[in-house]
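Omission of a single protein chain aside, the complex is shown with its protein chains in their original locations.
Take a look at chain A:
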Amino acid sequence: MALRMWASSTANALKLSTSVSKSHLSPAFSISRCFSTVLEGLKYANSHEWVKHEGSVATIGITAHAQDHLGEVVFVELPEENSTVSKEKSFGAVESVKATSEILSPISGEVIEVNKNLTGSPGLINTSPYEDGWMIKVKPSSPAELESLMGAKEYTKFCEDEDAAH
């Protein structure tokens, strides 16, 4: 509990989103060199996307660590609804600091909804990467793919190792 409060106040001080108040997800692990929040209850890819699997729908976005490393997002390109996405293949792109960065899908499936708010407000990815900044909702075609993704603890360590190595 203390850790959760510390993380929340730190994130507030740094003006990062923690999404604590809005959902049952808790920032159980949030200590990393960039003070980025990692949420329990999500699965993570080593290319820094997250997946929230609820029933037959998987919501996908990029992590707080990813948005911090991108800088301010000014443009988002998303796929069409009813298109398909494939695990570890690009489904869209974001632009920040004159750089276009591809976003890779952690799982395969059919796109059932895209976040149209990101067209007018691409910065939601920075301010609310796990909530309002969600990118696509997918009907997973191979639910087993979720098993190979990282949990919160593993992803936190992955980020720390990645930052520490350089």
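Quick notes on this one:
Heads up, the rule we're going with is that a contact is a pair of C-beta atoms (placed from the backbone, for glycine too) under 8 Å apart; a residue touches a chain by one contact, two chains touch by 3 or more; residues count from 1.
Everything that follows uses one rule, which is that contacts and distances are computed from a predicted model.
One chain of this complex is left out of the view, and of "lipoyl(octanoyl) transferase", "Vacuolar fusion protein", "Integrator complex subunit 3 N-terminal domain-containing protein" or "Syntaxin-18", the protein name its UniProt record gives is "lipoyl(octanoyl) transferase".
Listed residues A:95, A:110 or A:154: the one in touch with the omitted chain is A:95. When the missing chain is restored to the complex, the residue among A:38, A:51, A:70 or A:107 that touches it is A:70.
If you put the missing chain back, the residues of chain A touching it would be 47, 66, 68-72, 74-75, 77, 90, 93, 95-102, 104, 162-163, 165-166.
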